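Heads up, the thing below is written out as C-alpha coordinates.
All protein chains of the complex are present and in place, except for one that has been dropped.
By letter and in written order, the chains are A and B; residue numbering begins at 1 in each of them.
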Amino acid sequence: MAANPMHQFQVYRLGPEIKLGNVDLSFTNASLFMLISALSICIFLYFGSKQKSIIPGRLQLIAELFYNFIAKMINDTAGSKAKPYFPFIFTLFMFVLLCNMIGMLPYSFTVTSHIIVTLVMALFIFIAVTIIGFFKHGLKYLSIFVPKGVPVVLLPLITVIEIISYLSRPVSLSVRLFANMMAGHTMLKVFGSFVISLGLLGGWLPLSFSVALTGLEILVAFLQAYVFAILTCIYLNDALNLHH
Amino acid sequence: MHLIFTIKKGGKMELEAAKMIGAGLAAIALAGAGVGIGIIFGNYLSGAMRNPSAAQKQFPNLLLGFALAEATGLFGLVVALIILFAF
Partner (left out) sequence: MKLKIPFVIFILWTETNLFAAEAGMPQLDSKYWYSQSFWLILIFLVLYLSLSKFFIPKIKDNLDDREKKINENLDEAKKFSELAERKNLDYENEITNAKKEVIKIINDSKKQLDKSINQKKEQFEKELEKEIKKAEKEIFELKNNSSDSIKTIAEEISSKVIQDITGEKLNSSSIKASVTEIAKNKVGKYL
(Lines give C-alpha, C1' and ligand atoms only; values in the text may rest on other atoms or scores of the structure.)
Protein backbone atom coordinates (compact mmCIF):
# COMPACT_ATOMS: atom_id res chain seq x y z
CA MET A 1 0.00 0.00 0.00
CA ALA A 2 2.62 2.46 1.06
CA ALA A 3 4.87 1.42 -1.78
CA ASN A 4 2.37 2.42 -4.41
CA PRO A 5 3.79 5.64 -5.87
CA MET A 6 0.35 6.73 -6.98
CA HIS A 7 -1.15 6.53 -3.54
CA GLN A 8 0.10 10.01 -2.64
CA PHE A 9 -2.23 11.50 -5.23
CA GLN A 10 -5.32 9.92 -3.69
CA VAL A 11 -8.12 12.37 -3.00
CA TYR A 12 -10.41 11.63 -0.09
CA ARG A 13 -13.20 13.43 1.64
CA LEU A 14 -12.60 15.34 4.85
CA GLY A 15 -15.58 16.13 7.02
CA PRO A 16 -19.17 15.91 5.95
CA GLU A 17 -20.35 15.23 2.46
CA ILE A 18 -21.50 18.37 0.64
CA LYS A 19 -23.82 17.79 -2.26
CA LEU A 20 -25.32 20.31 -4.62
CA GLY A 21 -28.00 18.42 -6.41
CA ASN A 22 -26.21 15.50 -7.95
CA VAL A 23 -22.78 17.09 -7.81
CA ASP A 24 -20.36 16.17 -5.06
CA LEU A 25 -18.67 19.28 -3.69
CA SER A 26 -17.20 17.77 -0.55
CA PHE A 27 -14.21 19.30 1.17
CA THR A 28 -11.27 17.04 0.32
CA ASN A 29 -7.61 16.90 1.23
CA ALA A 30 -6.89 18.68 -2.06
CA SER A 31 -9.12 21.56 -0.98
CA LEU A 32 -7.40 21.55 2.41
CA PHE A 33 -3.98 21.98 0.84
CA MET A 34 -5.29 24.66 -1.52
CA LEU A 35 -6.57 26.46 1.54
CA ILE A 36 -3.26 25.99 3.34
CA SER A 37 -1.27 27.43 0.44
CA ALA A 38 -3.69 30.35 0.01
CA LEU A 39 -3.52 31.08 3.74
CA SER A 40 0.25 30.86 3.79
CA ILE A 41 0.40 33.33 0.89
CA CYS A 42 -1.84 35.70 2.83
CA ILE A 43 0.17 35.30 6.05
CA PHE A 44 3.44 35.72 4.19
CA LEU A 45 2.26 38.84 2.40
CA TYR A 46 0.68 40.20 5.57
CA PHE A 47 3.93 40.01 7.48
CA GLY A 48 5.79 41.06 4.37
CA SER A 49 3.87 44.32 4.08
CA LYS A 50 3.17 45.04 7.74
CA GLN A 51 6.15 47.17 8.63
CA LYS A 52 6.67 50.16 6.43
CA SER A 53 10.35 50.44 7.07
CA ILE A 54 12.77 52.00 4.66
CA ILE A 55 15.27 49.23 5.19
CA PRO A 56 13.17 46.08 4.72
CA GLY A 57 13.24 43.09 7.00
CA ARG A 58 13.61 39.54 5.70
CA LEU A 59 9.97 38.81 4.91
CA GLN A 60 9.38 42.28 3.52
CA LEU A 61 12.43 41.91 1.33
CA ILE A 62 11.21 38.57 -0.03
CA ALA A 63 7.69 39.89 -0.64
CA GLU A 64 9.05 42.92 -2.49
CA LEU A 65 11.44 40.68 -4.38
CA PHE A 66 8.48 38.61 -5.62
CA TYR A 67 6.58 41.77 -6.48
CA ASN A 68 9.44 43.24 -8.48
CA PHE A 69 10.16 39.89 -10.11
CA ILE A 70 6.61 39.52 -11.42
CA ALA A 71 6.36 43.18 -12.38
CA LYS A 72 9.57 42.93 -14.39
CA MET A 73 8.46 39.69 -16.02
CA ILE A 74 5.13 41.17 -17.11
CA ASN A 75 6.79 44.32 -18.37
CA ASP A 76 9.39 42.38 -20.32
CA THR A 77 7.04 39.92 -21.99
CA ALA A 78 3.71 41.70 -22.35
CA GLY A 79 4.61 45.37 -22.22
CA SER A 80 3.01 48.16 -20.27
CA LYS A 81 -0.47 47.36 -21.57
CA ALA A 82 -0.58 44.29 -19.33
CA LYS A 83 -0.29 46.30 -16.11
CA PRO A 84 -3.97 45.91 -15.11
CA TYR A 85 -3.49 42.12 -15.15
CA PHE A 86 -0.63 42.27 -12.66
CA PRO A 87 -2.69 41.17 -9.62
CA PHE A 88 -4.02 38.16 -11.47
CA ILE A 89 -0.62 36.98 -12.66
CA PHE A 90 0.91 37.67 -9.26
CA THR A 91 -1.82 35.62 -7.58
CA LEU A 92 -1.45 32.86 -10.16
CA PHE A 93 2.30 32.68 -9.72
CA MET A 94 2.16 32.74 -5.94
CA PHE A 95 -0.62 30.15 -5.80
CA VAL A 96 1.09 27.70 -8.16
CA LEU A 97 4.44 28.25 -6.45
CA LEU A 98 3.07 27.72 -2.96
CA CYS A 99 1.08 24.65 -4.05
CA ASN A 100 4.20 23.15 -5.60
CA MET A 101 6.37 24.00 -2.61
CA ILE A 102 3.93 22.76 0.00
CA GLY A 103 3.65 19.59 -2.03
CA MET A 104 7.37 19.07 -1.46
CA LEU A 105 6.82 18.65 2.28
CA PRO A 106 6.58 15.02 3.37
CA TYR A 107 3.09 13.64 3.96
CA SER A 108 1.55 16.58 2.18
CA PHE A 109 -0.59 16.66 -0.94
CA THR A 110 0.42 18.34 -4.19
CA VAL A 111 -2.58 20.21 -5.51
CA THR A 112 -1.00 20.94 -8.88
CA SER A 113 -0.31 17.26 -9.54
CA HIS A 114 -3.98 16.85 -10.43
CA ILE A 115 -4.86 17.37 -14.06
CA ILE A 116 -8.26 18.81 -13.25
CA VAL A 117 -6.78 21.62 -11.13
CA THR A 118 -4.25 22.69 -13.74
CA LEU A 119 -6.79 22.24 -16.52
CA VAL A 120 -9.27 24.55 -14.80
CA MET A 121 -6.59 27.19 -14.39
CA ALA A 122 -5.34 26.81 -17.96
CA LEU A 123 -8.85 26.85 -19.40
CA PHE A 124 -9.67 29.95 -17.43
CA ILE A 125 -6.55 31.67 -18.75
CA PHE A 126 -7.26 30.50 -22.31
CA ILE A 127 -10.85 31.73 -22.29
CA ALA A 128 -9.93 34.98 -20.57
CA VAL A 129 -7.15 35.68 -23.06
CA THR A 130 -9.44 34.93 -26.01
CA ILE A 131 -12.13 37.22 -24.63
CA ILE A 132 -9.57 39.97 -23.99
CA GLY A 133 -8.27 39.58 -27.55
CA PHE A 134 -11.74 39.86 -29.11
CA PHE A 135 -12.63 42.69 -26.78
CA LYS A 136 -9.55 44.71 -27.67
CA HIS A 137 -9.35 44.05 -31.40
CA GLY A 138 -12.79 42.81 -32.41
CA LEU A 139 -12.81 40.37 -35.33
CA LYS A 140 -9.32 41.56 -36.23
CA TYR A 141 -8.09 39.26 -33.48
CA LEU A 142 -8.62 36.36 -35.92
CA SER A 143 -5.56 37.62 -37.79
CA ILE A 144 -3.52 35.93 -35.08
CA PHE A 145 -4.07 32.73 -37.09
CA VAL A 146 -2.56 34.27 -40.23
CA PRO A 147 1.11 35.00 -39.67
CA LYS A 148 2.72 37.74 -41.69
CA GLY A 149 5.17 37.05 -44.49
CA VAL A 150 3.96 33.55 -45.35
CA PRO A 151 3.68 32.52 -49.04
CA VAL A 152 0.08 32.33 -50.24
CA VAL A 153 0.46 28.68 -51.23
CA LEU A 154 1.31 27.69 -47.68
CA LEU A 155 -1.27 29.93 -46.07
CA PRO A 156 -4.13 27.41 -45.63
CA LEU A 157 -1.81 24.85 -44.09
CA ILE A 158 -0.17 27.38 -41.79
CA THR A 159 -3.54 28.72 -40.71
CA VAL A 160 -4.75 25.26 -39.78
CA ILE A 161 -1.57 24.62 -37.84
CA GLU A 162 -1.90 27.97 -36.06
CA ILE A 163 -5.49 27.21 -35.09
CA ILE A 164 -4.54 23.81 -33.75
CA SER A 165 -1.60 25.25 -31.81
CA TYR A 166 -3.85 27.97 -30.41
CA LEU A 167 -6.44 25.46 -29.30
CA SER A 168 -3.81 23.18 -27.77
CA ARG A 169 -2.58 25.98 -25.53
CA PRO A 170 -4.70 25.07 -22.49
CA VAL A 171 -3.83 21.40 -22.90
CA SER A 172 -0.10 21.97 -23.09
CA LEU A 173 -0.19 24.54 -20.32
CA SER A 174 -2.05 22.28 -17.94
CA VAL A 175 -0.37 19.02 -18.87
CA ARG A 176 3.09 20.57 -18.50
CA LEU A 177 2.52 21.55 -14.90
CA PHE A 178 0.58 18.43 -14.01
CA ALA A 179 3.06 16.04 -15.64
CA ASN A 180 6.07 17.72 -14.10
CA MET A 181 4.66 17.60 -10.62
CA MET A 182 3.29 14.08 -10.94
CA ALA A 183 6.45 12.66 -12.53
CA GLY A 184 8.66 14.27 -9.93
CA HIS A 185 6.61 13.05 -7.00
CA THR A 186 6.25 9.57 -8.45
CA MET A 187 9.99 9.39 -8.95
CA LEU A 188 10.65 10.56 -5.40
CA LYS A 189 8.22 7.95 -4.09
CA VAL A 190 9.80 5.16 -6.15
CA PHE A 191 13.25 6.03 -4.88
CA GLY A 192 11.89 6.30 -1.37
CA SER A 193 10.43 2.82 -1.62
CA PHE A 194 13.80 1.57 -2.88
CA VAL A 195 15.40 2.90 0.29
CA ILE A 196 12.95 0.92 2.42
CA SER A 197 13.17 -2.25 0.37
CA LEU A 198 16.97 -2.26 0.22
CA GLY A 199 17.18 -1.75 3.95
CA LEU A 200 20.16 -0.60 6.00
CA LEU A 201 22.78 -2.15 3.75
CA GLY A 202 21.91 -0.99 0.28
CA GLY A 203 19.51 1.80 1.03
CA TRP A 204 22.09 4.55 1.22
CA LEU A 205 22.53 4.87 -2.52
CA PRO A 206 18.85 5.53 -3.35
CA LEU A 207 18.65 7.69 -0.24
CA SER A 208 21.42 10.00 -1.46
CA PHE A 209 19.85 9.98 -4.89
CA SER A 210 16.53 10.86 -3.31
CA VAL A 211 18.09 13.84 -1.53
CA ALA A 212 19.51 15.10 -4.84
CA LEU A 213 16.14 14.54 -6.49
CA THR A 214 14.42 16.56 -3.77
CA GLY A 215 16.70 19.48 -4.62
CA LEU A 216 15.87 19.06 -8.30
CA GLU A 217 12.16 18.89 -7.51
CA ILE A 218 12.31 22.14 -5.55
CA LEU A 219 13.96 23.73 -8.56
CA VAL A 220 11.29 22.25 -10.83
CA ALA A 221 8.55 23.47 -8.49
CA PHE A 222 9.81 27.03 -8.82
CA LEU A 223 10.53 26.69 -12.52
CA GLN A 224 7.09 25.36 -13.38
CA ALA A 225 5.38 28.15 -11.48
CA TYR A 226 7.58 30.62 -13.33
CA VAL A 227 6.88 28.98 -16.68
CA PHE A 228 3.16 28.89 -15.99
CA ALA A 229 3.17 32.60 -15.21
CA ILE A 230 5.43 33.59 -18.11
CA LEU A 231 3.39 31.57 -20.62
CA THR A 232 0.29 33.32 -19.35
CA CYS A 233 2.11 36.59 -19.97
CA ILE A 234 3.05 35.52 -23.48
CA TYR A 235 -0.52 34.54 -24.30
CA LEU A 236 -1.67 37.85 -22.88
CA ASN A 237 0.91 39.62 -25.01
CA ASP A 238 -0.51 37.93 -28.12
CA ALA A 239 -3.95 39.17 -27.21
CA LEU A 240 -2.92 42.70 -26.27
CA ASN A 241 -0.37 43.48 -28.98
CA LEU A 242 -1.37 42.02 -32.34
CA HIS A 243 1.52 41.43 -34.77
CA HIS A 244 4.11 43.75 -33.41
CA MET B 1 7.29 -12.62 -15.38
CA HIS B 2 3.64 -11.91 -15.57
CA LEU B 3 4.20 -10.74 -19.13
CA ILE B 4 5.86 -13.96 -20.21
CA PHE B 5 3.01 -16.06 -18.82
CA THR B 6 0.36 -14.03 -20.56
CA ILE B 7 1.99 -14.25 -23.96
CA LYS B 8 2.51 -18.00 -23.64
CA LYS B 9 -1.04 -18.70 -22.51
CA GLY B 10 -2.99 -18.72 -25.69
CA GLY B 11 -0.58 -17.65 -28.37
CA LYS B 12 -2.48 -14.35 -28.42
CA MET B 13 -1.25 -11.26 -26.62
CA GLU B 14 -3.40 -10.25 -23.74
CA LEU B 15 -4.48 -6.68 -22.99
CA GLU B 16 -2.29 -6.51 -19.89
CA ALA B 17 0.83 -7.36 -21.82
CA ALA B 18 0.01 -4.97 -24.62
CA LYS B 19 -0.47 -2.21 -22.11
CA MET B 20 2.95 -2.82 -20.61
CA ILE B 21 4.62 -2.80 -24.01
CA GLY B 22 2.72 0.30 -25.06
CA ALA B 23 3.65 2.14 -21.91
CA GLY B 24 7.29 1.26 -22.43
CA LEU B 25 7.15 2.49 -26.01
CA ALA B 26 5.49 5.72 -24.95
CA ALA B 27 8.25 6.35 -22.45
CA ILE B 28 10.75 6.50 -25.34
CA ALA B 29 9.50 10.07 -25.84
CA LEU B 30 11.68 11.04 -22.88
CA ALA B 31 14.77 10.40 -25.02
CA GLY B 32 13.76 13.25 -27.28
CA ALA B 33 13.24 15.51 -24.30
CA GLY B 34 16.70 14.61 -23.03
CA VAL B 35 18.27 15.47 -26.38
CA GLY B 36 16.33 18.72 -26.52
CA ILE B 37 17.35 19.80 -23.03
CA GLY B 38 20.94 18.93 -23.81
CA ILE B 39 20.85 21.03 -26.96
CA ILE B 40 19.28 23.96 -25.14
CA PHE B 41 21.77 24.01 -22.29
CA GLY B 42 24.71 23.28 -24.57
CA ASN B 43 23.84 26.10 -26.93
CA TYR B 44 23.20 28.42 -24.04
CA LEU B 45 26.61 27.61 -22.60
CA SER B 46 28.43 28.06 -25.89
CA GLY B 47 26.61 31.33 -26.45
CA ALA B 48 27.41 32.45 -22.92
CA MET B 49 31.08 31.60 -23.44
CA ARG B 50 31.20 33.70 -26.59
CA ASN B 51 29.41 36.67 -25.08
CA PRO B 52 29.25 36.43 -21.29
CA SER B 53 27.76 39.91 -20.95
CA ALA B 54 24.59 38.85 -22.77
CA ALA B 55 24.22 35.59 -20.84
CA GLN B 56 22.40 37.03 -17.84
CA LYS B 57 19.74 38.61 -20.02
CA GLN B 58 18.92 35.33 -21.77
CA PHE B 59 18.63 33.26 -18.61
CA PRO B 60 14.80 33.51 -18.44
CA ASN B 61 14.67 32.34 -22.05
CA LEU B 62 16.87 29.40 -21.13
CA LEU B 63 14.49 28.38 -18.36
CA LEU B 64 11.52 28.80 -20.67
CA GLY B 65 13.15 26.66 -23.36
CA PHE B 66 14.10 24.07 -20.78
CA ALA B 67 10.54 23.87 -19.49
CA LEU B 68 9.07 23.69 -22.99
CA ALA B 69 11.46 20.93 -24.07
CA GLU B 70 10.96 18.96 -20.89
CA ALA B 71 7.20 19.20 -21.24
CA THR B 72 7.17 17.38 -24.57
CA GLY B 73 8.96 14.47 -22.98
CA LEU B 74 6.61 14.51 -20.06
CA PHE B 75 3.65 14.30 -22.43
CA GLY B 76 5.07 10.93 -23.44
CA LEU B 77 5.37 9.96 -19.81
CA VAL B 78 1.77 10.96 -19.25
CA VAL B 79 0.70 8.82 -22.16
CA ALA B 80 2.60 5.90 -20.66
CA LEU B 81 0.96 6.40 -17.27
CA ILE B 82 -2.47 6.76 -18.81
CA ILE B 83 -1.97 3.52 -20.74
CA LEU B 84 -0.86 1.79 -17.57
CA PHE B 85 -3.47 3.07 -15.18
CA ALA B 86 -6.41 4.58 -16.96
CA PHE B 87 -7.53 1.73 -19.16
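Heads up, the rule we're going with is that contacts are C-beta pairs under 8 Å (C-beta built on N, C-alpha and C of every residue); 3 or more make two chains touch, one makes a residue touch a chain.
These numbers were taken from a predicted model, which means no experiment stands behind them.
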Among the chains presented, those that the missing one touches: A, B
Option from A:23, A:153 or A:200 whose C-beta touches the chain left out: A:23
Listed residues B:13, B:54 or B:82, member touching the removed chain: B:82
Contact partner of the left-out chain, one of A:159, A:193, A:214 or A:241: A:193
Interface with the unshown chain - residue positions in chain B: 81-82, 84-86
Sites on chain A contacted by the missing partner chain, in the whole complex: 1, 3-7, 9-11, 13, 18, 23-28, 30-31, 34-35, 38, 41-42, 45-46, 48-49, 52, 54, 56, 60, 63-64, 67-68, 86-88, 90-91, 94-95, 111, 113-117, 120-121, 178, 182, 190, 193-194, 197-199, 201-202
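Keep in mind that, in the parts below, only the chains that are shown with their structure count from here on.
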Chain A and chain B, separation of their C-alpha mean positions in angstrom: 20
Residue numbers on chain B that touch chain A, as the complex places them: 60, 63-64, 66-68, 70-71, 74-75, 77-78, 81, 85
Residues on chain A engaged by chain B in the complex (per definition of touch): 6, 73, 76, 172, 175-176, 178-180, 182-183, 223-224, 226-227, 230
